[in-house]
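Input: a single structure, listed below in structure tokens.
Just one protein chain is left out here, and the rest sit where they should.
Letters A and B name the chains as they come in the text, with residue numbers starting at 1 for each one.
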Amino acid sequence: MTEETLLSARGLSLHFGKVPALVNVDADLWPGEVLAVVGESGSGKTTLLNVLSGRIRADSGVTWYRDPQSRLHDVHAMPAPALRALHRSDWGFVHQNPRDNLRMSVSAGGNVGERLMAAGNRHYGNIREAAIDWLAQVEIDPARVDDMPRTFSGGMLQRLQIARTLVTHPRLVFMDEPTGGLDVSVQARLLDLIRSLVARLNIAVVLVTHDLAVARLLAHRIMVMQRGEVVETGLTDQVLDDPQHAYTQLLVSSVLQA
Amino acid sequence: MVPMLQVDSLEKQFTLHLRGGLSLPVLHGVNLTVHAGECVALSGPSGAGKSTLLRSLYANYRADAGRILIRHEGEMVDIASAPPRTVVQVRAKTLGYVSQFLRVVPRVPALDIVAEAAPDRSQEKAAALLHRLNIPTRLHALPPATFSGGEQQRVNLARGFIGGHPILLLDEPTASLDAANADIVIAMITEAKARGVAIVGIFHDAEVRNRVADRLLHVAPLQDAA
Partner (left out) sequence: MNGYNFAYLDEQTKRMIRRALLKAVAIPGHQVPFGSREMPLPYGWGTGGIQVTASVLGAADTLKVIDQGADDTTNAVSIRRFFARTAGVATTTDTNEATIIQTRHRIPEKALREDQIIVYQVPQPEPLSKLEPSRAETRRMHALAEYGSMHVRLYEDITRFGHVAISYDYPVMVNHRYLMAPSPIPAFDNPKMHMMPALQLFGAGREKRIYAIPPYTDVRSLDFDDHPFRTTRAPQCCALCGADDSYLDEVVTDDQGGRMFVCSDTDHCETRQAEGHTGTGEPIAREAAE
């Protein structure tokens, strides 16, 4: 319980012109914890993800990251090389559209191996072995290691993106609607995969989703955002089963029951 | 003797913002103490707040006032005020809950659902428990979404009991079971009590309730906006 946070943000505010994207947002993430950020489009959840991961700067506020040696870094004061190196090693980013992250003209194995090569791995056999191992872990037939991603289905592309991201064993992964745009059956398989990988590898995740069911299945804690403000936060099942804020009650009551 | 679970002056009301802030008080001044090896059944008419109380004990619902002390790793933790991470840990180690309905990730086989809840993730123990609850081997590898209501509930029970939690909350554990399967569940509850597990449950069936409960806690309906 005395364990320290992996990522902590205090007082993040950001305006796009007159539109408030973030209003005095605090957030904490502990190692191995999945935090879902939910809200409708335009609520600021993706902006929060981009600020927490250092991809864009807030007008005010601070984001601290604790590295494996337990040193604290102000994410927005880090030199660009250090932040980029972090994004290739201890952090990962899973995009909604896997094509934004994958190299579509490079084989599956090359895609998975890139972060290893960027980290200085110079042994072809080892890189290829790691790639094959990771394809198996994300339930892609290892025989397809030399195939081009363009021959993969949407669900396979998303799983390939996850393998490419996790190959360096990051402790913190940012996910932006990772199951968006997929068929329901494919989505279920991916959810199960993400859930088991995250639990087994003890990865902390900041998960942005508009889908409350996804948040319920994956997240320990949840933050509900509306117009850039965090209106409610707490245990996932508590917030979804006993919502306190009017907006959360509206969100929960708007979900279609299958 | 140190209680496993102690509730002091628990209050819970729902505020429905979508209905103009309508306030529904459900629980008021609830006190309850449960010791190891004891089973307390919640009684009262439908809609009196039995499920609300049970869910509050699991911190699934947030208490408005009062304390819910759980004996977790030798210390009394108030999960009504504890930070979410503490609640997650209390649930993982100490506090088990068997809901009325199974809610799981689609596509995961029944055996894995149960094994994942076991402290050692043992597939053998999971299979044994499913067999004891009359879930045949051919169903173990299937996701329970297509199972009958009774089968789903038995998977849910297996998942709840395999964790070995010292405190168990049971919401209608025998509701959709036939007599033979209900007997098995009753036997499992009795064995758990003998191991020293503290149990709070809602048992709709009076016969089941009489066979497992040591005490009753009567939950009376509150007047609206009383």
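Annotations for the structure displayed:
In this section, contacts are C-beta pairs under 8 Å (C-beta built on N, C-alpha and C of every residue); 3 or more make two chains touch, one makes a residue touch a chain.
Treat the numbers as computed from the prediction; the structure is a model and nothing was measured.
With respect to the full assembly, the chain omitted from this view is in touch with A. Set against the missing chain, the residues A:I127, A:L172 or A:L251 yield one that touches it, A:I127. When the full complex is taken into account, the listed residue touching the unshown chain is A:E114, out of A:E114, A:E177 or A:D192.
Touching the missing chain, out of A:H15, A:R84, A:R99 or A:H169, is residue A:R84. Contact between subunit A and the absent chain runs through residues 80-81, 84-85, 88, 103, 106-107, 109-110, 113-115, 117-119, 122-125, 127-128, 146.
We take it that only the chains that are shown with their structure count from here on.
Note: centroid distance subunit A to subunit B, computed from Cα atoms, is 32 Å.
Interface residues of subunit B, counted against subunit A in their complex, comprise 14-18, 55, 59-62, 84-89, 103, 105-108. Subunit A makes touch with subunit B in their complex at residues 1, 30, 33, 188-189, 191-192, 195, 216-217, 220-221, 234-235, 237-238, 241-242, 244-246, 249-250, 253.
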